[in-house]
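One protein chain omitted, others in place.
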């Protein structure tokens, strides 16, 4: 795998944002169809841009006795975590960086989201925001361990923590074929880490927006952009981990990567519409008593296969 | 529609701004970031104005208030024992009267520890001022001697149920289904063709019934020995059954005698003041919102006997 | 040159944030100041070429500090620091002890004649750590595992006030009596 030079670091945010905007536009079009709104598809597809413009000119607000430092740093950390995690994301045979500890790096950067969301919820001194922040901590405790075991399973199968090495190890057989549990758990945790889809309780409607309840203007734009970036990055990482990276017939590797990412992203977009928000009081038991043993078993099987 | 003042550009007050809502609306207006606009819509202008309007309903309480010392004019949290026996900070947060997907006008004063509601108290219902007449509109003609059909009654009951279901699904974060319920409700209000409505409604009911996640998430929620029947699951299920039953009446032109109005299979409305505290105490915030949304739309006991009100 | 600049940047930041831990009023800020200090130390570790350990420190400390923040808010008075208060005892004594310790350590650092590096650094530090833990240091690894397991059991026993007899009744066969029903129903 070729490692990118400096310019990749500049291009990466732009490329990810473009991908996120495309997904957003597609989602807006679906929304119009569901809501039977009397609007054209083109108008709906332009919605994301209109929203960006609206937030850019909007006034930034503050609240009584807010903890400004933690609040703003939490908001900024959300997109930052997504971008840092994306550094190890390969596009075809090319990545901004391909360190020997790529998987651990991805995991560590995506966990920055824990701190980010909690401080963003704590900052505005509003009960509903704070509950949103706490909800994400509870969610983190639920998804993180199965998630780690899913990552470890892929790394064990390849015998390396390097993302490029994991892609190379799938030359003959994609990991999704013989690590289905790992893949499914990864998809669940991908939604959970991006507080997305059925795991959007931290930004829940019942909390009037939760963590973003007090955010307006640019602050809101930054956090919500960060969330979309997280979704895209989480979807993108499923490709090198389980879906054989850029492998596929006819098309070039980079295009296959994009196609597969788009497919995973479509699944995540669909699951948000398909399922009601999963409350952690119910999911905790499932996560610890079902998912965790399953992923450990999967890792064990993979380890045995690799050894034998 | 914005979920909170921070996301809003426009505050629209639809209908009369009664005494009860003046102060909350003012508070919301103060929280809306610039650029912003305030619109008041009276009953007959709705169609003209709402094309460009996003209606803002907001959560009520923003900051903790309650006991404790007051440094710098701020109120600090006090402490109390939680359900694990630890003495932890409590916040006093009023919910309502304006909160998205919340029965308008209902005010519940909660004492929160983390996101667990330790104590809940409901404001007396006689302060409720607006919105009640809306649900009686099929009976307006009765005053003028016009005929009322059972199709009309079914239609308004469906609208009422779809509104309640939409609220329940929205609170549960099942936005797709909530939007579909809302769309159906609006089409019904506009007088859409009944075959079309029936098809869509049955599809919606089937989809909800088949969702295992939904029943898994709502089972054993909001059960109470004395005051109400079942949990959120069974209440939702009862609504679905009722919709399925009355949707066949949509085309009926049979005239309904006035004294027969309102009787039927609807569940017995309960006094929120008595029931809600019992149901809410000890629940987590998300569950509490679901429980509130799973009860019949807000009805005060003094409605008993009025058309469209309650069984006798 | 660049590494020297980075060393000073990370080092000074780690110390400043470490000091802020005992200077700030708000418990939330205190926790995240400690987290910042840890992250800068992790950067130093990365600078020394220990990539796996550096990244793992970040990973572990973010999780640990977020959980710590929750506990801080739970147990500490004045979590948001809105009410200035000092909770110290024996401040001068503590200061002199810590300054004394620092003086001793610093003098020692410069007086001791540190031996030259023996052996060469491995090209893949992660691999060498893994081979060591799974080979010669297997005993250490197993002890660590046991310690962690014992910690899990001991802390749960210490912290909870409900055992399984409270949940399931005397014969352990009843449906669990939980304040909030869980998702698996057992």
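Read from first to last, the chains carry the letters A, B and C; within each, the first residue is number 1.
Here is the rule we go by: a residue touches a chain if its C-beta (ideal position, glycine included) is under 8 Å from a C-beta of that chain, and two chains touch if they have at least 3 such contacts.
Definition applied: contacts and distances are computed from a predicted model.
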item	value
Hidden chain of the complex, named as in its UniProt record, picked from "ABC transporter permease", "Multisubunit sodium/proton antiporter MrpC subunit", "4Fe-4S ferredoxin-type domain-containing protein" or "NADH-quinone oxidoreductase subunit K"	"NADH-quinone oxidoreductase subunit K"
Contact footprint on chain C, counting only the chain that is left out	3-4, 7, 11, 14-15, 18-19, 21-22, 30-31, 34, 37-38, 41, 44-45, 48-50, 53, 56-57, 60, 64, 68, 71-72, 75-76, 87-91, 93-95, 97-99, 101-102, 105-106, 109-110, 114-115, 117-122, 125, 128-129, 131-133, 136-137, 140, 144, 147-148, 151-152, 154-156, 158-159, 161
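The rule is short, and it goes like this: only the chains that are shown with their structure count from here on.
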item	value
Higher-contact pair (C-beta pairs counted), A-C versus A-B	A-B
Distance between the centres, which are taken as Cα means, of chain C and chain B, whole angstrom	46
Interface hub residues of chain C, defined as touching at least two other chains	82, 180-181, 183
Touching two or more other chains - residues of chain B	72, 74, 216, 284, 287
Contact set on chain C toward chain A in their complex	26, 28-29, 32, 35, 51-52, 55-56, 58-59, 62-63, 65-67, 69-70, 80, 82, 124, 126, 180-184, 186
Touching residues (chain side chain A, partner chain C) in the complex	65, 67, 69-70, 99-101, 104-105, 107-108, 111-112, 114-115, 118-119, 122, 125, 134, 137, 140, 144, 161, 281-286, 289-290
Residue ranges of chain B in contact with chain A within the complex	3-4, 6-7, 9, 31, 33-35, 58-59, 61-64, 72, 74, 91, 93, 99-101, 112, 114-115, 169-177, 179-180, 182-183, 187, 211, 213-214, 216-217, 284-287, 289-290
